Structures are given as structure tokens and as C-alpha cells.
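Note that one protein chain of the assembly has been removed; the remaining protein chains are unaltered in position.
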Amino acid sequence: MSITWTRRRLAFGRFWASFRTQRAGVIGLAILLLAVLLAVIAPLFIDAGVTNVVSGTGEKLSPPSWDDPLGTDESGRSVLLMIWWGSRTSLLIGFLAALLSMVIGTVLGIAAGHFRGWIGAIVMRITDWFLVLPSLVTALVLAAILGGSTVTIIAAIGVTSWPSTARLIRAQTLAVEARPYIERSQALGGGHWHITTRHVLPNVAPLLLASTTLEVASAIVTESTLAFLGVSANKTSWGTMLRGSYDWGAATSGAWWYILVPGLCIVIVVMAFTLCGRALENVLNPRLRKAV
Amino acid sequence: MTISTPPAADAIAEEPARRGLLRYAVAKVGGALLSIAMVIVATFFAFRLLPGDPVRALAQGRNMTPEQLDLERRRLGLDKSLLEQFVQFVNQTVHFDLGTSYEYKRPVLDLIGERIGATLLLTGTALVMAVSLGIWQGARAGWKPGSRFDKFSTGVSLVLWSVPTFWLGLLLLMVFAAGIGPIPGIFPTRGIESVDAPDGFGYVLDVAKHMVLPCLTMVAVVYAQYLLVMRSSVLDEVGQDYVTTARAKGLKDDEIRRRHAVPNALLPTVTLVFMRIGFVVGGAVTVEAIFSWPGLGQLFYEAIRVPDFTLMQGTFLLITVSVILMNTLADVIYHVLDPRVRSA
Partner (left out) sequence: MRKWIGATAAMGMLALGGLAGPAAQAAEPSAPKVIRVGATQAMDSMNPFLAVRLVSSSIHRWMYGYLAVPDSKTLQPSPDLAESWTTSPDGLTWTFKIRSAKWSDGQPITAADAAWTFNKMITDDGAKTANGPAVENFASVTANGQDLTVKLKTPQASMLDNPVPIMPKHAWEKVGDIARYEANEYPAVTSGPYIAVEHKKDQYVKLKANPDYWRGAPKIDELQVIFYDNPAAAIVGLKKGDIDLIGRLAPPDFEALKGDENIVQWNTEGRRATYLQVNHGATTSDNKPIGDGHPALKDPKVRQALHYAIDKQKLVDQVQNGLAKPADGSIVPPMYKDFFWQAEGEKKVSFDVAKANKILDDAGYKKGADGIRTMPDGSRKLQFRFSIHTDAPIEEKLAEYLTGWFKELGITLTTKRLDSSKFTEETGTTALFDIAISGWSVNPDPEEVLATHLCSRRPTASGEGGGTESFYCDPQYEALYQQQLKELDRPKRADIIKKMEERLYTDAPVIALYYPNNLEGYRKDRIAKVTSIPEDKGMLYGGSGYWPFYTLEAVSKDGAAAEDDGSNTGVIVGIVAGVLILIGAGYFLTRRRKTVADDRE
């Protein structure tokens, strides 16, 4: 066990050293750690009350000032506080949807790669089928059928975004299983479960991390798009804030802060996830390493 | 849909190359038919999951007598068993009968037919522009990774990729259609043509003017993925032996890139274009809603808002099936064009 641990620590050390050279990735990581930290500690300072209209005390749609550094919305609520509280929903949906997509993608990807025969063929058929479905349109239909709630939004995004992960994992599984020690393990009586969890999974895990990071980014964008099109979890998120700014005529009243701030937050966080994910990919995928 | 660098080349290369083209095409078309069958089955059951009584959902609270409701129920075949309904649904669908929209009281297929042209024009133009832009920038960026051009173009595309389409569309609308400060609002705020559009060439210009903002929105958001794939494919080529050989032979760098590396790298990118066409179609929903573009996306958005489930179902079926067909076509064309496959 200790040998494994040492080996893993060393591997991590190598990985970190190599990740640190990716400047954009490090910046992305810093931004997203900050965003997650802020979202996690938010309840220590504020509560859901900041999104309550009755408690909106400021002027309606007032521009940024000392009291409300990012201005107020149509009910006199502070945009800053709502952004802060809303980050929890946006990030939660982003993470959980990506997690769901990762789990489905990994299970099916490994299954398709490991069981070659007809099982693999069927799984690949299903994956390819999902891959071509227009994901936003499908997610909209799913959310419309199931009704809007945090769970259905997560499900709608997760269910439509896993196929690219599955393909990636399948390719990786095939590569791993081609290695001689897998054959040795099979000869020694290692079952499917043993091989997939002990040998394949640890080997695909790093790439999985990269792809999941990228998945979070797209899930956050999808959430905001769904919210804009009127399918939302009914909780304050950056997407619903943008929808609010649209509904309450912020653009035509010149309330630029109400439109720009949530949008920029989305762009920055999504960008951070993307940079981070690409840096991970560069580090982990030797084929691309030369790409800087 | 992530921006990860997809292993498009790997995925394709895995296909057994030695099969005959015909056999290949037959297999692909068979696969597509199977996919379409799966879409039809999935659509049927997904839309039967709807909570509540579909007839009443269709009625949207309009006053209906029990007789009217019964009539409607019979018309929709809801008095039959699920199996019979399914058979009927499949039968109608394969005969291109997508039902009647409750909101418009007209066949869904007619509604789609009236709007598909506008969507094809918008998405087609946007796609062609995005692909050209992506391929051009991606090829240059991949050839000299780490160069200023690479950093700049990749950076810009990634920022635009992170922008929600609808938000960008709204900003463009507010700046270039409404006009802010010194920027005049020169572009139209809505639609595909002016009400008093002139005829002939003037009409083409009028439509072009209306297309600028929606098109720009779509291109800005989607071109990054083509850029990145092209970049990584070119990057792959840079490491190939023939490039070294060509350099050793004294060929000019630019020439190697254009004559060898880019054409070789192009195929996986073009395949990706078709593989991700569904993504572009999805973008059309928001763009059309913002710019009041009279296309399929707007129809779909309307169906969701009402909600008009027959219309939603029909539009969804059509979009999905056409995306599957596009992909199959791309697969086969790829097979015909790929020099590696051909030579084998």
C-alpha cells in the first residue's frame, strides 16, 4: 500500500510541476477556486433573503453606488449580493450536471471499451445516437416535459452531455487494455470488475478530470441558456438573473450593470473552467503536450 | 458539448478501412435508419410521460364541453391502447404526418415547411463562415504553436466560446441595432427582411443586412471548436515525418503548410463540422428568438412557451432526424475523400 501511495504522490508531484508551467491553466484554477470558495462561504455572510423582493431596500434599477457597488435590480435588490448568492445555484448545477454526465459517460465508455462483442457495439450505438442529438434542443424538451426544478435541470443537462465523455473514455480504455499487464491480470483470474476498477479506471481518471472540468463550463452556459428560454430551477442563478434583466427591460432602460454583471460572471467562470480543463488536457495527453 | 479537443481522427481511423465503399455506405445508412427509429420510439414515449391529460393540456384552458374533449381524444387516438397508439404514431410519422399544432391549428409539417428556409439560410451561412474562420485561424495557430497569433486567436475564440449565445445576441442588438453613444444603430432590430423590401438584388441586400447581427452572434460562439480541432490536427501533422522531409528538401514553410499539412488536417475538421451540426441548430433557437428570425428555432421556442406539445414533438423529430442524416452523409463523404482510406 505504501508503495502505491508513494508512487501516486510522485505522480501527482510530476503532474503538478507540469501543470504549473501552464500559465493560463493556473490562472483559471485560481479563479475557479476563488469562485467556489466564495460560493461555499456565502451562507456565513448572507442568506437566501438577499434574493427576496420584499427585502429589496434600494432604489429600483439604480446604478452602482457606495451602497450597492454593482447597482440594483428591478426590485431594489443588490446585484452584487444576488450574484454572490446566485453563484451557488449556477456552480451547483454546473458541477452536478457535469458529475452526472461523467458518471454516465465513464460507465458506458468503459463498458464499450471493455466488453468488445455485442455489448460494446450496442453501447457505442447508443452513445453515437446521443452524440448527434442536438443537445440544447433535447435538454429543452426534457426540461419542458419534466417541469423546471434543480433536479430536472441537472438531469436534462447531464443526460444530453455525456456522449463525448463516453467516446473519450472508450478510446482510452481500448488503449489501456491493449497493454500487456491487463492480459497478465486476466490470466491470473482477474474478473471484469477487477480489471475495470483496478486497472482501467485509475488510468482513465486523469483524462476524465480534464473532460469533466470542461463539462462544468458548458453546463453553466447551458443552464443560463435554459433559464433564458424560460426553463429554470426557480432559484436565483446567473442565468435567471439574466432572464430577469431581459424580462424587466434592463436593456431598454439603460441598466447596463444588470445585464453585464451576470453575463460577465458567467464568461469569467466558464473561461476559468475552460482554461483549467485545457491545461489539464495538455498535461495529461502527451500527444498535445508540445502544443503549449 | 465541451470544447475539449475531440479525438475525431482517432475515432474515424478505428473504422476498418478495407471494407468496400458500398458496404460501408450500406452499413452507415442502416445505422442511420436505426438511429432514426430510436428517435421515433424515444419521442413517442418521452411525450407520453407528460403529466396530466394531454387533451386538456392541448386545450390550454379554453372552454371545452365534454363532447368536444371526447372528440379531441378520439382524434388524437388517445382512446386506444398504448400499443395501438404507438403503431399509429409510427405509421403517421413515417408518412411524414407530424400531427396538427394546437396553437396554429395546422399540420406541423406545413408550419415547419414555411420556416425551414429561413433557418437553413441563417445556420448555413453562419456555419460556413464559422468553419472558414475556424479552419483559417486554426491552421495558422497550429502550425506555429505558441506564437503570438496562436495565443491571440485561441484566446479570443475561447473567450467568445464562454459567452452565452443569447447574452451576446442581446448585447449586439443593443449596441448595433439600438445604437449606443457614438455608435449608430444601423442594423435592423428584427426579422429577415424589411416590410417594404425592394425586389430583385435590392431584396438580397436587404436580407443580407438583416442577417448580419444574428449571423455574427452564431459565428462568434461556435467558431472556436473548429479552430481548436483544426489547430490540433495541424499540430499532429507538424510532427509527421513528411514535414521534416519536406523541410529538409528545402520547401518553403508556408508551402508545406498549405500543400500538405492543411489538406491532411482538414478532413477530421470537416467531419467534426457535421458531427456537431446539432450544436449549431441549438444555437439557432436562442438567436432566432432574440432577433425575431422567422425560422424553426423560433417555432420551437414558441412551442415550448405555449406549450404546444405536438408542435414541440414534430419540430424535435425533424431537427434530430436531419442532424442524423447530415452526419451519415458526412461519414460516407469522409470515407470517399480520405486519402488514407482510399489508398487502402
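Chains here go by letter, A and B, matching the order in which they are written, and residues are numbered from 1 within each.
Rule of thumb we're sticking to: a contact is a pair of C-beta atoms (placed from the backbone, for glycine too) under 8 Å apart; a residue touches a chain by one contact, two chains touch by 3 or more.
Predicted model, so just to flag it, every value in this text is computed and none were measured.
Enquirer: Which of these touches the unseen chain: B:275, B:290 or B:319?
Expert: For the chain that is not drawn, the touching residue is B:290.
Enquirer: In the complete complex, which positions of chain A touch the hidden chain?
Expert: Chain A touches the missing chain through residues 52-54, 60, 74-75, 144, 147-148, 230-231, 234, 244, 246-254.
Enquirer: On chain B, what residues meet the omitted chain?
Expert: Residues 51-53, 56-66, 68-69, 71, 103-107, 114-115, 125, 128-129, 131-132, 135-136, 170, 173-174, 177-179, 184-186, 188-198, 201-202, 204-209, 211-212, 215, 255, 258-259, 263, 266, 288-292, 294, 298-299, 301, 305-307 of chain B touch the chain that is not shown.
Basically, only the chains that are shown with their structure count from here on.
Enquirer: Within the complex, which stretch of chain B touches chain A?
Expert: 1-7, 10-11, 31, 34-35, 38-39, 46-47, 49-51, 145-146, 158-159, 161-167, 170-171, 173-174, 178, 231-232, 235-236, 239, 275, 278-279, 281-283, 285-286, 289, 300-301, 304-305, 307, 312, 316, 319-320, 323-324, 327
Enquirer: Along chain A, where are the residues that touch chain B in the complex?
Expert: 125, 128-129, 131-138, 140-142, 144-147, 161, 164, 167-168, 171, 210-211, 214-215, 217-218, 221, 224-225, 228-231, 239, 242, 246, 251-252, 259, 263, 266-267, 270-271, 274-275, 277-278, 281, 285, 287-288, 290-292
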